[in-house]
Structures are given as C-alpha cells and as structure tokens.
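Here the complex is missing a single protein chain, while all its other protein chains stay put.
Let's look at subunit A:
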Amino acid sequence: MATADWNPLGEIYYKKCEVYSMGWSDIVDISKFEVSAAPYGGPIALLKDESKTARVQVSTKPIITVFTAAGKQISQMRWNSGSIHKMGWSHTEDLLFVQDDGVVLVYDMFLTFKKTFGMGQEAKDVKVIDCKIFSSYQGTGIAVLTSTYRVFIINSVDDPRIRRLAEVPGLSSAPSSWAVINLDRQSRALIAKGSELCLIDQGGQYQVQTPDVSTEVTQFLAMSLSFNNRCLAMFTDKGVIWIGSSDLQKKYCEFNTKSPTPPQQLSWCGAGAVVGLWGNMMLVVGPDKDWINFNFDNPVHLVEEEDGLRIIGKYQHEFLYKVPEVTEKIFKIGSMEPGAMLFEASKEFYKGSQKADEYIRIIKDKLEIAVSQCIEAAGHEIDPAKQKPLLRAAAFGKCFLTDYNPEAYVNMCQMLRVLNQVRNHVIGIPLTYSQLQHLSMPILIDRLVLRKLFYYAVKICQYLKIADAEGASRILAHWACYKVQQKNEDDETIARAINQKLGDTPGISYSDIANHALEEGRPDLATRLLDFEPRAGQQVPLLMKMHKDNIALSKAIESGDTDLVYTVLLHLKESMNQGEFFMAIRNMPIAYALFIQYCRQQNRKLMEDLFYQEDNFQEEGTCKVVNSFNEDRMEDRIEELKLAQACFTKAKNEFAKVQTEEQIKLLKYQQRLEEEMNRPYLNLSLHQTIYRLTLANNHKVAEQLRKEFKVPDRRFWWLKINALGECGDWVELERFSKGKKAPVGMEAFVEVCAKHGNMKEAMKYLVKVSPEQKVKCLVKVGERKKAAETAFENKNEEELSYVLSKCGPSDKQLVDTIREKQEFIIIQQRSGSPSECSAKESTSSSDADHNQLALYHVTCQPHNRGYMVPIGYKCTIYVTCPA
C-alpha cells in the first residue's frame, strides 16, 4: 500500500523514509561527535573533541571530518587553531568555525583554509559564550553572545561587517535561550530573560515582549525558528512547547510534553510541525496539538530543511516530511480525484484491462488536471520506482489530450533524472524537488563543481542544454583552476591538458585561470595559459604583473588596441633606461610608430633622438626642418636648416639637400632685403619675394634673384605679368611684352589687363593674340559680339557655344543671333546643305522663375546624316543659360 508508511498528524500525514544507509556505519558513532550538516542535502561535518570526553586532561587538538550526506568521507584534519566554540556551514557550503575569542575561520569542504576574520575587539576581549550561525538576506550570518551578554552580528560572512545589537536592559545572567530572527530584511536577536522576551536590533532599539503562555513560565529553555523565519517554537521550564508566529503576535498552540528537561534539539519539520528530540525519542507536534512519536535504536541528529527534516543516524539517513497534498490526492484510499483515477487507469491499461477506458471516461473533462497532478506527484517522490508509474500515468493521460503542452512533463522528467543522479550515494546530495526549485539549477551545478564533480556537472549541463557560457565552459574553467593546483604535474602537461579540454570554448577566461596559477606560485604555467587567452585586454595587464613586458607588448600590438600598447610602452619607458627602451621597441614597428606618435605630441626632442639612434636621417632632417620654423632668431633657424641639410646629405636625398641649401640662401637674401628696404620679406617663398620686389618696382633685384635661383621663364613671365597688372604699371607691362618673346603667349597680357579692368590696355595686346585664342580673349575683354562674329568666321561651333555660355541676361539679342548661326553651322557640318533642315524655336516654357532652358527641335531629313542624330528622329537641343 502506498499509504502504509503515512503517519497521520491531525488532518495531514507525515512520512519518514530512508534516503541512505550510511557509509560511515562501521567507523562513526555520532553520539561522540559534535555534528553539523549543511541544509539542502549538504555535507556533514563531525568534530571530535577528546578533551571534553576524556577523563584526564589531554592536550590533543580536536579532529574534524567531513562526510557527504551519504556518509562518505570527503576530508579530515586535525584542528590547529584556538578553541572552537561553534561549527557551521555557510550557504556556499563553506565550513565556518567560531572560536571562543570571536575569530571566525572559513574552510571549504575539503578543509582547505580560505580566510579568517574576527567578531570585533570586544568579543575578543571578553570571550564568546554562545554563537548562532544563521541564514540572512545577504547569505550566511553569524551572531555571537559575549560574556558581557552583548550580541555582535554580521550579516554576511563574505563581507563581514560587525554590528552591535542593542543592550538588553537588566540582563545580569546569561539568557536561558536566544535566537536570531530575520524579518523585514533585518536581523534581530530574540533574547529570553526570565519570562520575558526581548527583541534587540542594530539600531539600538529593544522591545520587550511577553508571549501569551497559559501556564506559568519562569524561563524559556529553548527556542527554534522555522526555516522561513515566520514561525517560532519555544520550550518552557514547565515542559510546554509554545508554537506561534515569530513576531509573537500569534499563538498556534501549546503542547505540554511533561518533560522537565529541554530537548537536545528543538527543530522544525518544514513549517508545519515542531520536533523535539530527547535521547532516542523524537516527538513531532503539529499546530493543532496533534502529535507523533518516533523511537530510534541509535542516537540521531536532526537537520532542518525547508520542506522537511533530515534525521542522521549511525546506520541510516532518513527524511521526515509532510505528505504533499497532491500525493495525498492520488494515493489516499478511496480518492476520486482525477489524478487518482488516471493513475488507476494507467495501471489497468498496462495490465491489459479494459477498465482503463472506463476510468478515463470518468475523468474525461478533467484529464488535464489529472495529468498535472501525476506529474507533480512524481516530482515529490524520492524513490525512482515510485516516480515511474506516476510519470507513466501522466504520459498515458497525455495521449487523450490534443492540445496539451508537453513542457511540464518533459521538464519534470529532466529534473527527476538530474535529481536521481545527484541523490545517488556516490554524489550524496539528497535534494528534494521543492528544494531544487528553491535552490535553482545553476546553484546545484555550482555545488557539484564545489565537490569537484566536474564531469557530472558538465554532463548535466549538456543534458539540460544549458548555454556553454553559463554551463559547460564555466565548469571547465573551474576544473582548470583546480588543475593548476596540482603540483605534481609539470607546467607543460597541465597547460596542454587544460587547452585540450577547453580549446576555444566560448566563455572561457584563460586569464582567470592564469591568475589562479600565478596565485599558486606558478608564473611559468600562467604564461603558458595566457597564451591561450584571446582577450588582449585581460592578457596584457596580467603579463605586466608577471613582468613579462616584452610578451605583453607583442600581445598588445597583436590586439591593435592602441591604448593597450601605450599602457605597456609607458610602463616600459619608466622601468628601463632610455637606451634599453629604444632597443626594446626598435624591432616592433607598430610600437615604434605609436611611440613616435606620442613623442610627436609630447616630446619632440625624444623623437629626434630616436631617429638619430635609428640612423633615420630622412626623418631626422624633417624634424630639423620643422624646428627651423619654430625658431625665432635668424641664426637659430639657419643653424637648424644646416643640421637638416647635413641629415639629408646623409640620407642621400640630394633634392632635399639642395632645396635646404637654397632656403638658407633665400633666408639670407630676405634678411638683407628687409634691412635695406624696411619691408617684410621673411617667410615668403622665392616666388612671392620676387613678386613683392616687382610690385615695389625693384626689377633689378628681382632679376638678380631670378637668375640666382634659376626660375624658369614661363613662371617668371606669369609672375611678372601678374605683378605688373596688380600694381597697374601698364608702361612696364608693355615694355616687358615687347622684350624677349613671351613663352606664355599674348593672351596672358590680355587676361591680366582684363582682370584688373583695363580694357583699353587689353585691346593693345589683342591684335597680337594667336587666331585660336582670339575668341576667348575677345570674350574676356567683354567684346562678346565681336567674339561671336570671329567664331562664326572661323566656322567653329565650339567657340560659338563658348561665347554663348558667357552671355548674360542682357545679351538676349546676341544670344538669338548666335543660336541662329550655331544651328547653321551644325546643320552645315552634318548635312552639307543647310536649307533642307528645318529648325525653329519651340515654345519656351511659361513660368519665368525657371526659364533656364530654351528648346529647339531639329528634324533630320533622310539625307542629312549627322553622326549624332539618327535619321527621322526629332532631337532636342538643350541650351542652358543663366536666368
């Protein structure tokens, strides 16, 4: 019968089942140990303090052993610090030891020391008389009660910040019992002082409360908070168990045990029942005064869970829990719930009985509920043999539903598979389905990793298809960190092994692993590992930390991240002398170039030094040239230029050398000119200098410079013509035109006169202009009509268009004439005879704003074969003219 082991507690049932037969049964007698087990199926720590049990005073230190929940030994060590007052687990499954001087030591479950911190000076000075390790909002907290009856509390062992709670007024002896309550995101302590209870908090406030107890109370001997901190159980000196809300506002029941001694353990089983343990007798009390009694053959230890109570004994590890509602619905005798019917139907179906159909019919419209119930109930079963028929029933029921979303079913199957795996005594985490819901899968995976069960963890991730970044690769990274601790293997082997497993798996941080290796004192291994790190931003700082500056530099360069390169470069520059530094970067062109960039903006002198060292004469010369422009004094400028010249000579840059020479010469000229004429000439180019001289009518010096610097004729002519035009020296211009034959043509003279508005002068040169330039020149002097005529005489259509393009709105008449002539030429050229081609102006568009276009239609006759216009086509000629 499924209900055989159900124990009724009022309306509900409690069930106790075995989870493990303990692996330690031959070696351990837990009555001789102090026991502490972590919740959520965590490991069990045993502390054997022989000094307490021994009859004679012995000086041996206690031995600490850690077992899995299945009683398999994980680790053992002999304590070598002070006197342990209390031992407990943190939410990350670290083992905490609180010494009587308030020092807290943190170990992992392999008993590797992690860290230590104190509970403050006062606790250290006056000693701790009691201590609670509790779960707070920020993780795991510790509260200590000192011999001065003050309470000090930290809310998180990860970030220990000590707070002192308010003083209980008039407390002159140790409280008979106390507890830490976590409500409203605050940790407070509840201190029993005689028949009163005092709630003290961090803000220095205290609150005295007297709970409603019907019998007389002198003392509260024990108190216990439920897992969720909402309910409180207290044991009075008269043997009464008081059950109520943790704010003491509500009382659920009082139960008289008639026991004069307080229980060894007062615990909660989930949130529904209080359990007291006296020797081998365990009493379960429900909120309605119902009770169950259990007797054990051996001493046991109770561990609270959120949904039940674990009972750890010498031979067995049992779990006491309330039979879940849904399980009750299905299995309760005579239940007519849909789930129960479906379960029956499924059973009949596998027996091959037609009753299956009958049952299904009964619950036809509630089938969906039935399936959900079966799935849920399966989740609550611990024994796979009981899970299976329930799941099978759900699967069977599912067949009759058309639109059923299988997700819940699939999820449950997956979860159960994972749960059954971790519950296996090899792993030994007896987690229930509701605990897992609360704990979440990632944390379960973390716990596997914590136990160094990397392979299981990876397999679970792969099975659940968890993304690599959160799943497999994260686990592999942990594995790698563990691997680098293995001192018996050499660096090369480890590095290779790690890379082989991890490869390029996304989400792996090789730099983290390398950092770990470095902390383990294995820099060589770290370097090897860093080689695999793709993120230069992570790699480079660590390399620098390891003083592998050269590798850091080349990695930074590879990344292309300029800032990273500078980080290394500037570090190098500071840690080396200049010569070494230059040598270090000379073979790294990118680093070299970036350093030059830096110098260019910050330290030009250093840049020159670099070029000098590298025999880069060309660049060195360029630097000197730039410098010459920054010098104020003439001598310094010339000095810099001389240096530049020398550099260019060494660089075999003949051109630059000669130009520099000439520049020196020019500067000297200009200086002399400034002194003589009292006008600024410095900083002008040679061309500008001669131009200025010409403007100043100083043709002799101009000529001298021209010869000295071998200015080509053509340019000199342009220079002189323009200069003379600018200063309006028309006489000199004319004289110049009559001199040596101009290499630029007469049109240059026309142009300059026209540019400066002297049309009369321009006409003088116009006659001498070559025929092909004539039209252009006529246009330039404004004689558009004449230009048009000349162009027509030349029978040159292009020239006509040119004139046309230069016509403005005032030339309307001229435009018309030109167009006529133009058409004439076009047609003549293409057909040979103009008469046979008709051309007329078409309508010009009416909107005056945009009247830019005049349209012409030319209809080509069969015999006038133009190369542009196919025969018979109408062609439109667009002529653009400015509006």
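Brief remarks on what is shown
The rule we apply is simple: a contact is a pair of C-beta atoms (placed from the backbone, for glycine too) under 8 Å apart; a residue touches a chain by one contact, two chains touch by 3 or more; residues count from 1.
In the analysis below, contacts and distances are computed from a predicted model.
Here one chain is missing from view; checked against "Vacuolar protein sorting-associated protein 33A", "glutathione transferase", "FGF1 intracellular binding protein" or "Proteasome subunit beta", UniProt names that protein "Vacuolar protein sorting-associated protein 33A".
For the chain missing from the display, the contacting residue among A:174, A:426, A:593 or A:634 is A:593, taking the whole complex into account. Listed residues A:87, A:144, A:360 or A:508: the one in touch with the omitted chain is A:508. When you scan A:269, A:643, A:656 or A:769 for touch with the missing chain, the hit is A:656. Remark: the omitted chain is touched by one listed residue; of A:626, A:696 or A:763 this is A:626. The hidden chain makes contact, of the residues A:442, A:560 or A:757, with A:560.
Annotation for subunit A: contacts to the undisplayed chain at residues 468-469, 504-508, 534-537, 558-563, 566-567, 570, 589-590, 592-594, 596-598, 600-602, 618, 622, 625-626, 629, 655-656, 659-660, 663, 666, 683-688, 709, 711-712, 714-715, 717-719, 722, 744, 805-806, 845, 847, 849-850, 852-853, 878, 880, 882-883.
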